[in-house]
Structure formats: C-alpha cells, structure tokens
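The structure is given below, and queries will be raised subsequently.
Excluded from the complex is one protein chain; the other protein chains are retained at their positions.
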Amino acid sequence: MAGNSFGQLFRVTTFGESHGLALGAVVDGCPPGLEISEADLQGDLDRRKPGTSRYTTPRREPDEVKILSGVFEGKTTGTSIGLLIENTDQRSKDYSDIKDVFRPGHADYTYHQKYGQRDYRGGGRSSARETAMRVAAGAIAKKYLKQMHGIELTGFLSQLGPIKAEAFDAAQIEQNPFFFPDAGKLEALDQYMRDLKKEGNSIGAKVQVIARNVPVGLGEPVFDRLDADIAHAMMGINAVKGVEIGDGFAVVEQKGSEHRDEMTPAGFASNHAGGILGGISSGQDIVVSLGLKPTSSITVPGKSINTEGEAIEMITKGRHDPCVGIRAVPIAEAMLALVLMDHLLRHRAQNQGVLTQTPQLR
Amino acid sequence: MAGNSFGQLFRVTTFGESHGLALGAVVDGCPPGLEISEADLQGDLDRRKPGTSRYTTPRREPDEVKILSGVFEGKTTGTSIGLLIENTDQRSKDYSDIKDVFRPGHADYTYHQKYGQRDYRGGGRSSARETAMRVAAGAIAKKYLKQMHGIELTGFLSQLGPIKAEAFDAAQIEQNPFFFPDAGKLEALDQYMRDLKKEGNSIGAKVQVIARNVPVGLGEPVFDRLDADIAHAMMGINAVKGVEIGDGFAVVEQKGSEHRDEMTPAGFASNHAGGILGGISSGQDIVVSLGLKPTSSITVPGKSINTEGEAIEMITKGRHDPCVGIRAVPIAEAMLALVLMDHLLRHRAQNQGVLTQTPQLR
Amino acid sequence: MAGNSFGQLFRVTTFGESHGLALGAVVDGCPPGLEISEADLQGDLDRRKPGTSRYTTPRREPDEVKILSGVFEGKTTGTSIGLLIENTDQRSKDYSDIKDVFRPGHADYTYHQKYGQRDYRGGGRSSARETAMRVAAGAIAKKYLKQMHGIELTGFLSQLGPIKAEAFDAAQIEQNPFFFPDAGKLEALDQYMRDLKKEGNSIGAKVQVIARNVPVGLGEPVFDRLDADIAHAMMGINAVKGVEIGDGFAVVEQKGSEHRDEMTPAGFASNHAGGILGGISSGQDIVVSLGLKPTSSITVPGKSINTEGEAIEMITKGRHDPCVGIRAVPIAEAMLALVLMDHLLRHRAQNQGVLTQTPQLR
Partner (left out) sequence: MAGNSFGQLFRVTTFGESHGLALGAVVDGCPPGLEISEADLQGDLDRRKPGTSRYTTPRREPDEVKILSGVFEGKTTGTSIGLLIENTDQRSKDYSDIKDVFRPGHADYTYHQKYGQRDYRGGGRSSARETAMRVAAGAIAKKYLKQMHGIELTGFLSQLGPIKAEAFDAAQIEQNPFFFPDAGKLEALDQYMRDLKKEGNSIGAKVQVIARNVPVGLGEPVFDRLDADIAHAMMGINAVKGVEIGDGFAVVEQKGSEHRDEMTPAGFASNHAGGILGGISSGQDIVVSLGLKPTSSITVPGKSINTEGEAIEMITKGRHDPCVGIRAVPIAEAMLALVLMDHLLRHRAQNQGVLTQTPQLR
C-alpha cells in the first residue's frame, strides 16, 4: 500500500531508485510566501552527497535539484512543489551479478518476497540514495522553521564504532568530514576508517540531532505524539535500529526523583525528557539519538542463498559507505525538520492563536 | 489536530480521560467473520488493569469492556466496532489540589500550554488510563493474527532499574506480577519494590516484545516501513523514551561482518536485525525493546511552578504505579499487534496473492 | 477498509447499527475552549429524530446523546470527544423474516456480497439510523462556525415528488414538519403524503442547504477542493443520488457570458457558482442541492431473490419513512458543517494569518 508519503499537513511524497532515471518529490502543504530557491536546498544536498571524502562511497553524483513547480517569482505559492534530481553516475552493470542472489543483511530478500520481483540495480528503491529527496524536502522545512520561529537543527555523529565524542564543540561539526563535534578524536577516526577499509568491513554509528527554539505545544496525543512521530521518522531512515528521546534507555536505571525535570520560574532545571512531555514539546531543546547499523555491503565474504534457494557465498562489490552513519547526519536533520514542520501546522490548525496567547514560561 | 487514531486500514480511534465518565474506542476495518466476544478482550484488560498486585497502583477498576456494535451473532460483520469501559473508581477530589500547579515531569505544563486549559483530574487525557482501550483493541488484532496466521506475541519485563533478567523462561512470565522471565530474580524484585515504596520513589524499566510466525513481506517503504511504524507505536506509549529493533543500539559498535544475518537454504543463521530488513518483515522473529522512564508521580518533594509562574514545592499524592514499566507489558503487546494487523491488511491490498505465491524460503 | 471516519483535521468516526445496543462517535480535533453541552447537540437530534410527525417513521427513539469525554467544566479541552446514544426502541423481531432475503433497492445484497454476511436487523449499519451521530457531531461544528465566524447553515426541502417550493420564506422552514419554505404548498404536501401512505409507496425529494458568512479561501485544490469535499459528504448521505453546487446541472445549457459571476467593488453581481470558484470558497453564500431517492421500504410487493438465489416476492414491513428526504434536512446541514469546519482548520494550518491579512473585497 502507498507508503511513500511522509507527514499529514506538510506532506512529502517521493519516488526514484538508485539506478533509475531520476529521484523526485512532491512537497505539499507548504505555506505560501516563503522565499525559496534551488540554492536553499543544495547546501544540505551537498552535505549528504556521495563522493565528498574518502570516508564515503566513491559514487559521484552532483545531486543538483530542480524546483519544477510551486514557486513563483521566488516565493512559494501554497501549491504543491515538485522537485527533481537526475541520476547521472548509474553504472548499472556493476550490479548485474546480484540479479539472482540475496545479499545478506540487505533488503533484497524481503523486497523479492513482498513484491514477487525487484529492481536489483544498486538496491533499487531500498537504496539510501532515495534519502536525497528527504534532504531536499527537509531543507524547505528547515528554512521555514528558522525564518518564522528561529528553530535551529544541529545534527552530528556522537559515536563511530568504539570511538565516542567526549567533547562537544558545535563549531567543529561542519569542519570535518565526520560531522564529529570532538576535534581531539579526528585522528583516531581517520585511522579507524583506514583500518576498516583494508579489512573490507563496515561499522555502526550513533547520530544525535538537537532542535533549539521549538515552541511549546507541538504534538498531537494520544497517538500522534511528537516523540512518536519523531521515532517514526528516524526509524524510517535506512540502517537505523534504535531511537532515543532525551536520556533514552538510560531512564531504565533512573529513579523518578532523578529523572523528572523540575521547574522554576526561570524555566526547567534540567532536560532529561529531551524536550517532550506527554508527547508535546515543552519548549526545551529536543534531543534525539539514533543507532545505525554497519552497512552489509562489505567485501568480507558471506553466506547467502540465491533466488532458487541454493547456498552461495558472496562479497558485495560496488561502491559503498563503510559507515552509513556519517552521511545520515543531514538526513536525520531533514527528517526532524519535516516532523516539526508538520506538527507546527497541525498545532495551528486546532489551536490558532493559543501558541502565542498563552504565557511562555520558559 | 486529530491525533487519536492509530492505523490506516485497521484503525483504532480512542477517547476518554482518567476521571471522565468512560473510555471508548472505535475499531474500524476489522475483517468480517472473526469470532469475538467481550471475553476475548477481557483477558488482556485484566493483565493491564490496576490494583492486581502490591506493585501497581491501588486504584481499583474492573475495566469491564462492552462491545456496542460491529459484532453480530458472535462474529465481526466488517463494520466499525464500538468499545466502552465505564470509569467507576474516579475519586476526583484527590486531584483538586493540583488544579493550578504543574507537576514536574508530567504533561500538565505542556497540555496547559498547548490547549490553553486542561482537565487536571488525574492527568485527564494524558493519563495512562487511556491505554486500556489500546489493550482492548489490540486483543481483537491479536486474535485475528493468531487464528489466521499463527502469529504469537510475547511481552515481558527484561529489566527493572538495576535488576536484569539473566534467564529466559517463557512459562514464568505470566506466573509473577512483574511479567519477568527470570524466576531467580523475583525475590530481588520484591525487595527492590518494597524499598522503593518506603522511599516514595519510582523506577524505570525495560520491556521487550517478540512476535513469532510473522509472514515475510509486511512493511511499506520508504516511509511506512514496518520498523518505523513499530517505533511510532512504541514511542507513543506513555513514559517510553527509547525503542530498539533487534540488536538496537548495540549495532553502534558492531562491524558489518558481525551484524549482517547470513542466510542458508535452511533459513537465516542469526537475527541481529530483529526480523526486519529494509523496513519489511523477513519472516524471523520480530524483536522490539522499549525503555520506560520512572513515573514522576512520587512523594519525594519536587520543585515546580503554578499556573501563575510562581515557584512551589510539591509532592504528588494520589494512587500511582512505582514502576509503570510493569503494566506496560500488555500495552506494548497490544500496540505491536495493531501495527502487524494494519500492515497485514496494507500488504494484502497491494499484493493480493503474492504473500502465498512466492516461495517461502525460510 | 476503515471507512467510518469523516474529515481530516476535524475528524468524526462513528459506529452503531440500527438495532444494536448503541450508536456512538468520536469527534477528534475540535479546538479547545468551545462551550458545549448535550443541550447544544439535542436540538438538531430532535429535528432529525423519528416519530415526530405522521410523515415520518413511527419508530420512537428519544435519541438522547451523552458526552463522555473531551469536555471539562463546560468547555472542550482539545482532546477527543466521545458521544453516545443508546438504542431503546429496537424491536428486532420485526426483521427476522428478512434474514435470508435481499430486499430490492436496499443494501442487503451488496453488504452480504461484500462481507460474506450481514446484520439483517433493520438494515444494520446501512440503516439511516446511523446518521444520528452525524447530526450530533455536526452540531458541535455548527456551534463553532457560528460563534467564531458567524457562519450560518439553513437546510430545507425544496421539492417533494412533483411539489416544488415556489416561494421562499426562511421563517416557515422550522414551522412545518416538512422543513418546507413555501407555506402555500403545505396542504398539497399533506394530501400527497396521505395518498402515498394509502398506496403503501414512497417518494423522492430535493433538499437544499445554504451556508452564509463563509470566509473566502476554504478549499484545498487540486483534489480536496471545497466543492469536491461537499460532494463527497452529500453523496455519502443515505439515498442521495445527485449533488449540485450553485446552478448545478442548469449550467449545461448556459453560456459563459451568462454563467460567470461578474465582480464589482461592492462584491459579486450574481452567484451562479454557488459560492465556490476553483474549488475555493469565494465568500458568497454556498448553495448545495441534493436529490434523494424514494425509500425502497414500501408495502407494494416487489420481486427479489433470497440468499440461495431463488426468486421471491416480498413487501417490506417495519416502520419506515415514506419520504426520507424530509429527515435528511438536518443531516445535510450537519454534513456541510463538518466539511466547512474541516476546511477551516485545513486552511488555517497552511495559511495562518492570511485569512485576515488579505483584503476582503466582498
């Protein structure tokens, strides 16, 4: 069933495969009057695009996005916005040898079983290449959130395999190819990645995204809570196996007296909750963490089966990221932006005026 | 905006507050011909209901559910099913003293800011009492999944504060009031809860749910992936701050050669993925973990503010669970059942026949 | 698939059969702060309820609605509103003789074929009794529209069989049991209905609803246009076979110079469009017409088949309306109110502020 749309009021619908002609998206429900151009989208696309460092896939795609509709004289008109990125570096022949096999740890098997067939070229629709359109659409949301509400999103890599960020320097994040906030660990990261490459292996990672200046009141209980929708957005990113809000799984060992964030006339005294209470934003920073698995596209040989059910052994050739967590940073930001944008509109619909009329205690 | 519906094809819509007249739900989209009666729902409601052990809130509610429509001569008719549970033990007066204050760690503040007002009695709509209807609706899904596909769901408490289950004995789970699979730890749990009660404090917990016999093919990429929808369902349960599929956050430190589940003609050789690849069920057990925060309703005094923004200090009286994780076990099962049920129908809609026509390699 | 919800942001979900225990609804997405009580809903329920005149079914139902949630201290809280009407005058035995036959012109056959079974008591879910919940939910929308925007809805019967209203006296509508605006035709209507009753037959009707003071800008092209959603709402009322906006089918013979509504600085010079241009409200009166078929529940014998496919001849006993168009008047008003309410919230979501900032030329 139709599962390629995200959001209800600010709704993004995407199409496109890894090795098809193009990727595209329709962004529906954008408020009119927002100044937007391709340049606003290209920045984040460039942060996500492959081939920018030796730590990511060598596939080279310019990922140049075109705005085909919904923008007139430099501003959104309120009608649906069509976006398109043409695929240029497809090299389909790389993939012909995996036509009849299921790569272990990949979606080959499940797509084949679900649909009775699959586009095997580079993973087809299951490829993370699809996320380029999420980033493009997210950039529109980001601009609106920033301009209208001063909301700012910061994503970074907090851990790569065994290497954790111990310092947090926001200024560092965009200065290195890892989106890593701890400059002291960059050399270790570089060495780790070199060793990994030699080994033909891949590694997991942890990504964090923080949203600042989110107004109080976003989230629609009891099912469409803000945290529930964030979890949906994040777990829907390729390779993500875990999502946390605020203290996340650390709460398991916390006591109530320790976890609850006390309030004072000056605001909250702590932020264990990660900015969400009862499924509704509290006005504090929203803090989200993701755990991303290591890609299964490695050159270490692995056991699998072919479409006849026979045993095979295979290595995954082609061009792949040894740590998909790195490029997931702009994707996670984009998805959080889409959730916040959708919930901002949802809140407005029901509570016009409430957002500003009530005292902002923070 | 309307956020009280869950699911698209098997859609549950709920209403009701902690201290209102009744809780209710509409279950829409249930296939016709399913034998169902109140008794089928009451079992799980009794597992969730308060007042069953000294480890949960002493509030006593029979939680007797009535089926008001959609079932005729013992079978579902395909039309919408109305469910109702009347509240009987409301004691609203317990709560009049919190009318003008925001309990720390609760949704009082965010509901007040979002809607400009709130039903302060026992948390109103933000109370976990609302989840009774999720359990009732989930029981319908559970019966269908079991009867038509042999799908079975098992939830349990895997950790309570510092105490982790080290053994797993499925038969134990329903034999103790903790839903704990490790009989050797029951005494420690009892002692921990007694100490906690003396202290007037609460504790976090970890809950796990496993689904067996799920067919290959459920999940609708790229946004409505099965794991994404499970994350949405689970993070939408009160007090949940983290969700994991399969190995969850452990993947951060795993290498690709270690994480990827190899396949053999006899099936998968491991299940790090937790039964989902590329957002689609693989036919393996689906494994989900949740981290639940300690309830903020404790008698340890805490700092907060009142609706005038003035500093106060308060303790939360009333009747509360010292570990909300315990009663979350049947809720988590219910939510997973609702997701699987919805996705089963979604898969059928697009792929009629594919489910059975393709070879089941597992 | 789940089809018992109406609206996206102001969403009504209903349940209940003609001869079940109760009818119910969940109204989700209502803005907080609206003063509402059962009395506000009862007025329209009484206008719709059976047994009020000799021209409608003699079934007697008090149709007393209870608000079970979502309203606190007399005001909506923004959470979901539960509504319930218990069935009291069910007389199920009346219907046992139709258990194995398909009444001609009824939904017996299609329900049976669709779901493989059916609740045959009084038509089950296909009975117009279900519309009581639409009227109850619509009354909440009506109150909000009136109070916040001064929007007023007026429904009336413009034609019953061959008898057309030629005069329009708004004050007359609620003064007679036909909701007929032309007092000069009341005697003819009475005589017509008496003759019809003797004959054991039924008759079609035309109903019109007008909405005044609707702001410019409601409607979400290109698919969720205001007129499209009105058509959906109206064609979804039992027995409706045609829907018109403004001049409706008369446009087929109109020329462009005749149809287009010219504008002047004082406003529109005519209203052929019925208040909607390009799928968006123009600020003029919204004018909607419905054609309702004669009920098929008549005592004139008719040919049909039974569930074995054998020929039978039958008359439809039980208690029925000879002209279902009469009681459709409050239903049509309710549905228009639901559409306008939903679109008001939808417009707000995307265009906060635009509604009031732009010049209102009308």
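All chains are identified by letter, namely A, B and C, in their written order; residue positions are counted from 1 within each chain.
Here is the rule we use: contacts are C-beta pairs under 8 Å (C-beta built on N, C-alpha and C of every residue); 3 or more make two chains touch, one makes a residue touch a chain.
Since we're looking at a predicted model, the values are computed, not measured.
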Taking the entire complex into account, which one of A:52, A:80, A:213 or A:270 touches the absent chain? A:80
The one residue from C:55, C:95 or C:111 touching the chain left out of view is C:111
Given A:3, A:104 or A:215, the residue that touches the chain left out of view is A:3
Contact residues on subunit A toward the hidden chain run 1-5, 7-11, 13-17, 20-24, 26, 28-29, 32-33, 66, 68-70, 72, 75, 77-82, 84, 114-119, 121, 124-125, 345, 349
Touching residues on subunit C - with respect to the absent chain: 1-6, 8-9, 14, 102, 104-107, 109-116, 125-126, 130, 159, 161-162, 196, 201-206, 216-217, 219-225, 227-236, 238, 240-265, 269, 272-274, 276-283, 291-298, 300, 302-305, 309-311, 346-347, 349-351, 354, 357-361
Residue list for subunit B contacting the dropped chain reads 8-9, 29-32, 78-79, 221, 345-346, 348-352, 354
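Keep this in mind: only the chains that are shown with their structure count from here on.
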Taking the mean of each chain's Cα atoms, which chain ends up nearest the overall Cα mean? B
With centres defined as the mean C-alpha position, give me the subunit A-subunit C separation in Å. 45
Could you tell me the distance, in whole angstrom, between the mean C-alpha positions of subunit A and subunit B? 26
If you average the CA atoms of subunit B and of subunit C, how many Å lie between those two points? 38
Each of the following residues of subunit B touches two or more other chains, namely 1-5, 8-9, 14, 114-116, 125, 349
